[in-house]
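One structure is given here, and the rest of the page talks about it.
As you look at this complex, bear in mind that one protein chain is not there, while each of the others sits in place.
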Amino acid sequence: AELNVYSARHYQTDEELYGNFTKQTGIKINRIEAKEDELLERIRNEGANSPADIFVTVDASRLAKADELGIFEPVKSAGLEARIPAHLRAPNWFSYSTRARVIVYNPDMVKAEQVQTYEQLADPALKGQVCTRSGSHPYNLSLGAAMIKHNGAEATENWAKGIVANFARAPKGGDTDQIRAVAAGECGVAIANSYYLARLMNSDKREDQAVVAKIKAVWPNQASWGTHINVSGAGMLKHAPNKEAAVKFLEYLASDQAQEYFANGNNEWPAVPSVKVDNAALNKLGEFKADTLPIGELADTVAEAQRIFDRAGYR
Amino acid sequence: MSHLDLSRIDLAFGSQLVVRQLSLQLEKGRIGCLLGPSGCGKTTVLRCIAGFERLAAGEIRLDGEVVSTPRHMLPPERRRIGMVFQDYALFPHLSVADNIGFGLRRDSAAVRNARVDELLALVGLAGQGRKYPHEMSGGQQQRVALARALAPKPSLLLLDEPFSNLDVELRERLSYEVREIIKATDTTAILVTHDQHEAFAVADEIGIMHEGRIQQWDTPYNLYHRPANRFVADFIGQGAFLRGKVLDDHRVQIELGVLDSAQPLVCCADCAGCVHGSPVDVLLRPDDLVHDDASPLRAEVVHKAFRGADILYTLRLAGGARVLSLVPSHHNHAIGERIGIRLDVDHVVTFSDERADECAPTHPAAALA
Amino acid sequence: MSHLDLSRIDLAFGSQLVVRQLSLQLEKGRIGCLLGPSGCGKTTVLRCIAGFERLAAGEIRLDGEVVSTPRHMLPPERRRIGMVFQDYALFPHLSVADNIGFGLRRDSAAVRNARVDELLALVGLAGQGRKYPHEMSGGQQQRVALARALAPKPSLLLLDEPFSNLDVELRERLSYEVREIIKATDTTAILVTHDQHEAFAVADEIGIMHEGRIQQWDTPYNLYHRPANRFVADFIGQGAFLRGKVLDDHRVQIELGVLDSAQPLVCCADCAGCVHGSPVDVLLRPDDLVHDDASPLRAEVVHKAFRGADILYTLRLAGGARVLSLVPSHHNHAIGERIGIRLDVDHVVTFSDERADECAPTHPAAALA
């Protein structure tokens, strides 16, 4: 038997995850890894003849969008429903790991109390201190989408304008670049995904450790709606030729062992609350209050977030 | 049935008609020649026959088969033609031997090599087959082009000034040999040349072209002695026109005396002229005026051109008209000298002068040399 | 001091010597001409003068300044030359007018346009300046090349067969006008041509080349009447050699009679020959034999070539030797007919026959036409 996976996840550690499934079930996994939007187009075009069984993405709003396009088939699985918290799943898809959008700052340049919330980053006091990657990157759009949900569009637009006014430099590079820039003093504060931070913390390279030594991380918005999180998730496709195997795979991903691979391999948190991973960096970062907004709902406001960012000049 | 038959073809580049209502027929084994001023359309006619240009009107038949009409063209490669291009068009990436052997792909290597060697010898380039075209002189390249066209023994040969870059001796030998080959293999050929002696020596029939039209299609002898119009008279050979008055069917009065023609006067074919008393222009060829120290008729030397065996004198008559005279080269007279001349006219050619323009289209370079 | 001075130049392509120990001088304002069989090195000499080829030996001076030696070359653009290339080498990306105006970049647009129009008119292409080279006929392209070379008024003109693709009339007019221009502007020029009449008409001095060497550098008259060696005699004009025996300083006995020379016998310059009784070859030009029905001397017509004004007969003498005779074209005899001939020799040219090979290098295409 075989299982065909279209995946937007491309972490090298996922090899073991798939290998283990094959070992357990004898089902061979075929993969295509690409960017989610293009994969989505491929699935849509292939239509009823698509060989794809499972679609894996790393952005909740993409999962929701795929769902909206009607390419998923609902999976009824008591096991999955039991293990995965409600805000991390929808009838047609399931999240398997979470990552948070954290604030990183340079204690030499800004004070801890200045950077406790996302909203604070727009405070004129931080003028010339803020770094982020491009506003149109899904990670930032997803944050923007969440802020619209919580604070409303107008507040979000003002916030975006504030951020833009505070930029130390125009948005560029990836999240790791932002963290490094903070360590080097190019910026006082930046937003980054937790797993990039954790990766640096776990790195045994000298220069990475030097970076980590220079910075501090903050769980934003602990006092309000919580830290924004995003997920990796998957769903079974409507025209999947191997539905049985697909369901097995989705269930496998929620198993303790798979959760560990899935999340730990990329320094993420498992979606199943009962699974605890032993990751030095994550342990060190500690517990936090995550946003409990149903993660799929972000899809509604992503496009609006983009429009707001465009207007605010957040490129 | 003619082997080659062009009937009333037109060819245009853009809006400019370059060949106009041109017809010609050539029997198998005959050699036709196109003569005409630079730019009159000779190359274009050959290109039409070869199938490179699409006609605007008319049709071309080869061996009775229609090969070109405005709507249909038999591809050039199926016309069994050989062509020497005015610019040679040798393949720069092939050696001379490979250029010559190019059209012989159906033959075995041995046959091909033998034929290539034979042709190299014919054109005086034996042993030079391994050179590349750019390592050869202009004339040598031209000979390679000739050899290449002859190699596949085409049934129709189109030769566009194939000897223009060769010295006289080589040109005469080659044109003679090419003629022999054409006759021996019963090939039909059309030669384009600017050398009238070559045309006379090689061709069976000659067409004089002017501005895309054929003015006269005839034998060399007739072209020279019975030109159909003033353009042909002017273009073929040399000569001058003198004013004259028709006396009767056989005689014309000119400044130098009365010309008495053995045949009835030859007038421009489509002219009304040649009635008694009508004014005409009389063509005087350089050999119609003989230098004779004893003659009372005198003319002043205004220009002389040494031509080896003879000198071509341009003379001014008392009345101011200019005439030409060909004199053996040991009669060396200085410019300004007055020398004796005598008429020795065999064929009297006259053109009615009122309608001259219609009879013979004027030619931009028709001024007397 | 000569304007142009080539002294003992050698030029090799790879190991093949193409120009050998060639020297020539030309005064300012003179027109020299190189004549010679195809492939003898004429173009190569022009290319050496222009500065495109590196000499293997010798040197070239222009106006006294050394411009080429085996080690040093003044770049072509600094030699103030104009050149008409044998293959034209027009710029395909430029219109005809731009081609002609190419060398006039220092002039204002108005001056340039005026000059271009003037030259277009000169070469008979007035109004055609906006065409592109590929839209012109072969002869038209050649004229553009000529106009382009003349435009910047160079002080030395190199003309490589500049009229080869033009009809007689145009060729004569253009060569005449180019000569006038050269003389009026005191330009020095070297012309390469295959047309001897053209060489005679245009050039002040002519060099006959053979296998990379100059055989004779002389006036047209002398080349024809006093050829330095058998090669020159053969190459210039037409003619046949007849066996003869020297009688004395002024007389030679040949099959057709005794030739009596006004001057002492002209022999090959560097030959020992010309003593009494020694066997010689006598050059008979076609005009040395006159057709005379009354003459008792008879010869059989073996070949005839109609040439317009006259017919060139190839005749077989009783002894089997062949000679040429030029006869006015109304004396039309058939092949096989025996016609009367008479000697009318003015200059007697003889070559000692033992040492003939040394005197005159044999020429591959020297077989009589």
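Every chain is named by a letter (A, B and C) in the order it is written, and numbering of its residues begins at 1.
Going forward, contacts are C-beta pairs under 8 Å (C-beta built on N, C-alpha and C of every residue); 3 or more make two chains touch, one makes a residue touch a chain.
Methods note: contacts and distances are computed from a predicted model.
S.K.: One chain of this complex is missing from the view, so tell me which of "K+/H+ antiporter subunit F", "Binding-protein-dependent transporter system inner membrane protein", "Cytochrome c oxidase subunit 1" or "Acyl-CoA dehydrogenase" is its UniProt name.
M.R.: Its UniProt record gives the name "Binding-protein-dependent transporter system inner membrane protein".
S.K.: Please work out which displayed chains the absent chain touches and list them by label.
M.R.: A, B, C
S.K.: For the chain not shown, which residue from A:Ile27, A:Leu141, A:Val189 or A:Leu298 touches it across the whole complex?
M.R.: The missing chain is touched by A:Leu141.
S.K.: Give the residue, chosen from A:Glu16, A:Asp37 or A:Glu297, that touches the chain omitted from the document.
M.R.: In the full complex, the listed residue that touches the missing chain is A:Asp37.
S.K.: In the full complex, which of C:Ala89, C:Val302 or C:Ile335 touches the chain missing from this view?
M.R.: C:Ala89
S.K.: Looking at the whole complex, which of A:Glu16, A:Glu46, A:Glu251 or A:Glu297 touches the chain that is not displayed?
M.R.: A:Glu46
S.K.: When the complex is taken as a whole, what residues of subunit C touch the one chain not shown?
M.R.: 50-52, 54, 75-78, 81-83, 85, 87-95, 102-103, 105, 132-135, 148-149, 152, 154, 158
S.K.: Determine and list the subunit B residues touching the chain excluded from the picture.
M.R.: Residues 47, 50-52, 54, 69, 71-72, 75-77, 80-83, 85, 87-93, 102-103, 105, 132-134, 138, 141, 148-149, 152, 158 of subunit B touch the chain absent from view.
S.K.: Name every residue on subunit A in touch with the hidden partner chain.
M.R.: Residues of subunit A in contact with the hidden chain: 4, 10-12, 30-35, 37-39, 41-42, 45-51, 65, 133-134, 136, 138, 141, 169-177, 180-181, 183-186, 196, 205, 241, 302-303, 306-307, 310-311, 315.
By definition in this document, only the chains that are shown with their structure count from here on.
S.K.: Treating touching as the only link between chains, describe the layout with one word: line, ring, star, complete or other.
M.R.: Its topology fits none of the listed shapes; call it other.
S.K.: Between subunit B and subunit C, what is the separation of their C-alpha centroids in Å?
M.R.: Centres of subunit B and subunit C (C-alpha means) sit 22 Å apart.
S.K.: Residue numbers of subunit C touching subunit B in their complex, please.
M.R.: Counting only subunit C, the residues touching subunit B are 13, 35-39, 41-44, 86-87, 124, 135-140, 142-143, 160-161, 164-173, 176, 194-197, 200-201, 220-221, 224, 234-238, 285-287, 305-310, 326, 328-330, 346-347, 363-367, 369.
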